[in-house]
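Following this message is one structure expressed as structure tokens.
Of the protein chains in this complex, all but one are displayed in their positions.
The first chain written gets the first letter, and so on, giving A, B and C; residue counts start at 1 in each chain.
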Amino acid sequence: MSQHFVFDEKNVFLNKLRELLKSGVPQKNISVITPYHVHEVDEILVSAPSKLRIFTFAGALLGGIAGFAFPIYTTLSWKINVGGKPVVSIPAFVIIAFELTILFGALATFFGFLLFSKLPVLKQIIDPVDYDKQFVILVKNGEK
Amino acid sequence: MDQGRVNTRNVIRISAIIAGILFITESLFRQRGDGSLLLTLLFWKSLVDGCIAFVAAAELSKGKWILPVKNALLSFYPMLFVLSVFFIFLLFQVDIYPWYSDGGVWFNKNFFGARNFIILLILYVAGRKFAIESRREGNRKNFYAVIFLFFFVVSQSMVAFDWVMPLEYPWYSTLFGGYHFVESLYSGIAVAAILCFIISRKAAGKNIQPVGRTLFDTATMLFGFSLLWAGLFYSQYLVIWYGNLPEEISFLVKRISLPYMRTLSYSILIELFAVPFLILLSRRVKSNPPLVFITALVVLTGIFTERLVYLLPAVSLDPLRLLIQFAGIGTISILIHKNKIINSSS
Amino acid sequence: MKRREFFKLLGITGGVAATGSACSEKPSRLIVPYLIPPEEMIPGMPFYYRTTCTECPANCGQIVKVRDKVYNNQRMNFPVKIEGLPGHPVNDGRLCLRGQASLTRLYHPDRLKKPLVRKQGGKHEETVWDEAFARIAAALKESDSSGSRNFYLSGRITGSLSRLIDRFCKNLGIVRLAEFEAYSHSAIRKANKILFNFNDIPLYRIENADFLLTIGTDIIDTFVSPVSYSLRFAKAKEQNHLKWIHLEPHISLTGIRANRRLVINPGSELYLLIYLLHEIVNSEHYKNSLSPEITKLLPSSSAGTIAEKTGLKTDEIEEVVKSLKKAKRPLMITGGISTGNSSGLDAALVCGLIQWATGMIGNTIDFSEAENYSAVGSFLDVEKFSRELGNNAAGVIFLSGISQRLPEIDIKKAKLSIGLADLPEGLIKACDIILPVSHALESWGDAEPRKGIISLIQPVMEPLYGTLSAGDILLKILEQKGNEKRLTYHEYLLQEWDKTGDKKFVKELLEKGFFKGKKSGASVVLNHESVLSSLKAFKLPEVKTESVLIIAPSLRTYDGRSAGLPLSYEVPDPVSTITYSRWIAVSESKAEILGIRDGDEVIVSGDGLDLKLPVKVLRGINERCAMIQIDMLESVIPLYDSRTGEMKTIIEGIKITKTGVRKYIPILSGSTNAEGRGIIPYPEHNKKHDTVKKSLYPEPEHKNYRWAMAIDLTLCTGCSACVAACYIENNIPIVGEKAHLEGREMSWIRIEPFFDSSDRLYFIPMLCQQCSYAPCESVCPVFATYHNPEGLNAQIYNRCVGTRYCANNCPYKVRRFNWFDHKGASPLDLMLNPDISARGRGIMEKCTFCVQRIRLAHDIAKDEGRKISEGDVLPACNQTCPTGAITFGNILDKESSIHKLAHSSRVYRIFEELGTEPAVYYLGPERKENGDK
Partner (left out) sequence: METSKEKISRNQTIERDVLSVSEKTGSWYWLLLFFTVCLTALGFIMWGNQILTGMGLAGKNNPVGWRFYITNFVFWVGIAHSGTLISAVLLLFRARFRSSFNRAAEAMTVFAVMTAGLFPLIHLGRAWKFYWLFPYQNQRLLWVNFKSPLIWDVFAVSTYFTVSVVFFYVGMIPDLAVARKHSLGIKKLFYSILSLGWQGTELQWKHYRWLCIFLAAFATPLVVSVHSVVSWDFAMSLIPGWHTTIFAPYFVSGAIFSGTAMVITLVVPMRKIFSLEKYITEDHFENIAKILIVTSLIVGYAYIVEPLLAIYSGNIFEKSQFYYRFFGEHWFAAGIMLTCNAILPATLFVKKLRRNIKYLFIMSIFVNIGMWLERYVIIVTSLSHDYDPYAWGTWFKPTYTELGITIGSFGLFFTLYLLFIKFLPILSISEIKEVSE
């Protein structure tokens, strides 16, 4: 049985939030819902910085490697002389590598995001709980 | 920072002396086909133009973060004049160009000198106007910024198409001009980064507005420009490599056939792309003055190396005279900077 | 009995398969797997027949490549390619554009299939042979009773058939008229009759000459036997560095090929000739080689007046004179344009005198092997005939072998007119009965192109339709008359050949495809009396100064007889590069005066002609001249020289007026100005570029073969035989006028005319250059084109998705895209060469040095366990080139001639500064020769 407080005014909402924390409600029990990213909330509810970059980096790296490996492998698997160009023409393959770097990087980041922010949330899809006001504070097992 | 304050008159005197020295070295102790002065000019021009152009661009995009270094950057504008003076020496050295023997309508000593000198002067005037206006936050500064940037582009393109490319006739590349003014901006940003570092050192302890944000943004800019530079370099290289036209590749072949030339050419890639890109990838480094400072230095080295590679196969270079020229121009610019001519002018 | 004999002959003819295709009566075998295959036939392998080309009077020898295909459920043999017969005295293995195209006559969609008989209401209807024959017999009988005369008019027909016609006419009481040819060369023959009492055209032995002076004689284009002359020219050039000066008012391939081309005022040749004659007889080398009473009949005049009359510069005239004087074995020919006017006979006469005076006769001019034109009449005869028709009604008229343009003859005057033809063209359409004649490739026969040379005509396939050869038709008609025992023309021929008595004859004829009898050895002498009498009333013509229209023969259709062939107009006219439409060529200065440019329509009027044609402005024509080719007229204009009966080729006093209408004509060339782009020899701008070989790529490496081609531009005459050959060999679709107007021609090799800075015209045969660093290859996303180990720029049709990027990126623009499906009208599809696949829509195609032939050579070489040696592979263009300008081979082979040529001092490659490393080497003229022109 959790309880929630709704606000339409950012400052009121922030004050309430600070107040709750002061009154000793453990941070893990509190979660807030905002219509957009509110910097103050980060400052009030301090949390570890996002690890999303790991996914980004891994994806990009993988893409880059694949982008070189794939053309090189295919051209070597059947050496065909076109226009006298070297069979493995790195300058040409750079483009493929670049595109794949970005593709993999972007997708990895996106899926990383879904993973971290626990989306999609099935029960929110089936019957969504929406609050008629902009700012919401949810407090688990209703300690005041 | 009142210490080491010199007054304008001294600056001018010293500049005159240096000019005299250079005149002697350039006229008496120079043998035919020596392009040292051209190299010096290429490097410093891209640097100085870059500083002013960078500020202008920042002003137009309403970048507040530039403010801490703005004046310092603008203070270099008199160098535009100094450089145009030095360009006159180059007129007596056009024997480095293939067209020297058989010129044409476009390529003959007088016209060459005239058009370039005029553009240099115009650029100086535009730079001065902008510097002063921007210094006192006048309401016409944006207007002057646009004017300056316009002539900046013209001037840098002329450097590319008129100073460098004729050394390699019939080789030509339409991107060369754009490539040059991007590099000029790049070096301008590098200078900004260095200034940030210096100021941050000075700021230590004293209560001067912090440069943290500026440093970060400058570093980011540096990072972005390393990518942009790589892009331009690649799009020039790829077209030439893929076309494989003897005329076009002649430029490349000359610069990658000899081992030491190859080393130099590849070092450009490292200095102007690999180093800044990899180092500045992380956010933490971007707000670390010493690292940014070092990166900026590397970038400037890269800019110099590239100009060196342009000239090396085409002309002969005299290290000693290079040294003198750099020392000379270097001193002048530092003096001018210290003197903050902008205060006393107007 | 007759079968055995037949097979015996086939056995002799060696290599000819036992198809029993000889006589059309026998039913063709149904398609069955070969249980007992005929021993000569290897399925899938082509076999070759020797026969003779009948497309024009030259009668070149042919080798016909035949493949067996299935045609309405029957396995039949179909010729897929025609090539010159090596060793043949006329063309020694080469063939011209028309010879190559003649194959499309066989497969022509609207060939006559059944006899046509005109029913009431003037409509033609198909019938059976017997009815046609019955009607003919009836008509003949009737005219016998009514006593009205019958006529037989034919084109130049030689050999047994001609004799059969004589017999036919004798037996049936028919008047055989003199043979008609639009180009009867009667002026030359008449002159020779007067001079040497020899009514024929001698054989001009150019190969023996060291100096050749041709006055209006287009020996390269069409004159008598162009392939033969081209060969001889090439030989002369090689053996004794022939110097060749050509004079003409218009522009012809002959003039372009000559070392020196002088533009003379039309109709003023006679002045120059007389001047030459005087110069010669006055020179001490040829002193009193001619009796003065002849020469004094000819008015002499100063070089100045000559120059003023002829429009030549005096130094040009001097050059001609000097070269003629100092030449050891000179040769001089008039004919064509120079004899096609009122002063034609005199020109021919004076030329003949010079020939006699300078001792060309018997040396470079050979009367013992004459061109066998004696039976040919002239326009005079036709005129006489039509007058007779006008006076008293004729009975039956036979027309055979005259599908070419004729002056209008009102054959309606006759009770019954019978035409023997393969295509319903020209006068034939007006005949009451049209009898379909088999193509030469479907029938037996022989020809006598030159005196003493018999050339074999034999069938290579069963007739496509129920047609008969001309011989068979005549025999049938005789049979109807009942005074002949039943014979096929084949049997008749064998009898005829046996009549000659020597067994060697038949054997050699069937083995080699031709028989060269011993020369008649007739040596001619000048006949003073006749010369004097003919020169009595000699007077110089006054050279008019108004515009003239020149009617030149057509390279592509001779006198227009080949105009009906599908391929004729697909190949562009090499000088104007126009394909389909008709046009009139005018000089640049005239065009300026009239204010017209390419495509503007003009009306040409005067002297009984009234033409409306679009203009093509040409450099190098005499400014007084406009020029058309004869096939641009519906029918021959009945204007002829009353003395010789030769067709007028120069029509004076014409008016050209501009209509203001613009016509779109398919001019394939975007520009004939090379602009120093490095296409023609010694491009100026190459000095500026550094052509030092540089590349960022690895060296191209080829293991055993690197196919390459060398093209000698000093030998290339622009005759376009290579283009036609390429079309047939590679199944290149014939796309027609619309496509050409849209710039969608499909030719793999093309002849590009380019003027250099001094208005000299070069022909550049442009084909795929098979570059080592081919720009087209690397841009193909699907590897549809790549550089194969033998250096070919291979094109894999079934890989192609049609991005057209390769074509865009080809600097030589030699790649062709199939914009649509090109299904040739039946039965043209039977002509397809099965060795190379036909391309569908959306596919890129191009020259591959006839890779199918290279493959075949590989197989053969493999079987014989050796490498491919020189001459094993001849691409179609190389094979047919009449002057042998094209050389092909493996450049890695140090001994090969291609290797030598590729390293000659004259060699250059097109757009070398692009670094594409082409494999086609062009040989320009020696620098000095280039200079002295």
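The rule we apply is simple: contacts are C-beta pairs under 8 Å (C-beta built on N, C-alpha and C of every residue); 3 or more make two chains touch, one makes a residue touch a chain.
Bear in mind that the values here come from a model prediction, so they are computed numbers and not experimental data.
Remark: the omitted chain is touched by one listed residue; of B:Asn71, B:Asn108, B:Ser173 or B:Asn288 this is B:Ser173. Mapped onto subunit B, contacts with the missing chain fall at residues 61, 106, 146, 153, 157, 161, 165, 170, 172-178, 227, 231-232, 235-236, 238-240, 242-243, 245, 247.
Touching the omitted chain from subunit C are residues 577, 668-677, 679, 685, 688, 742-745, 750, 752, 754, 766, 775, 778-783, 799-805, 807-809, 811-813, 816-821, 841-844, 911, 914. One chain of the complex is left out; on subunit A, the residues touching it are 8-10, 12, 31-38, 41-42, 45, 47, 50, 52-53, 56, 70-71, 74-75, 77-78, 80, 82-83, 85, 89, 92-93, 95-96, 98-100, 102-103, 105-107, 109-110, 113-114, 116-126, 128-130, 134.
Here, only the chains that are shown with their structure count from here on.
Relative to the C-alpha centre of subunit B, the farthest chain centre belongs to C.
In terms of C-beta pairs in contact, the better-connected of the chain pairs A-C and A-B is A-C. Chain centres here are Cα averages; for subunit B and subunit C they lie 71 Å apart. Subunit C has its Cα centroid 79 Å from the Cα centroid of subunit A. Chain geometry summary: the mean Cα position of subunit A and that of subunit B are 41 Å apart. Shared interface positions of subunit A, i.e. residues touching 2 or more other chains, are not present.
Residue positions of subunit C touching 2 or more other chains, listed in rising order: 695, 697, 773, 778.
On the subunit B side of its complex with subunit C, the touching residues are 170, 241-242, 244-247, 249-250, 252-253. Interface residues of subunit C facing subunit A in the complex, by the touch rule stated above, are 695, 697-698, 700, 772-780, 783, 785-788, 917.
Here subunit A touches subunit B in the complex through residues 91-92, 94, going by the rule given at the top.
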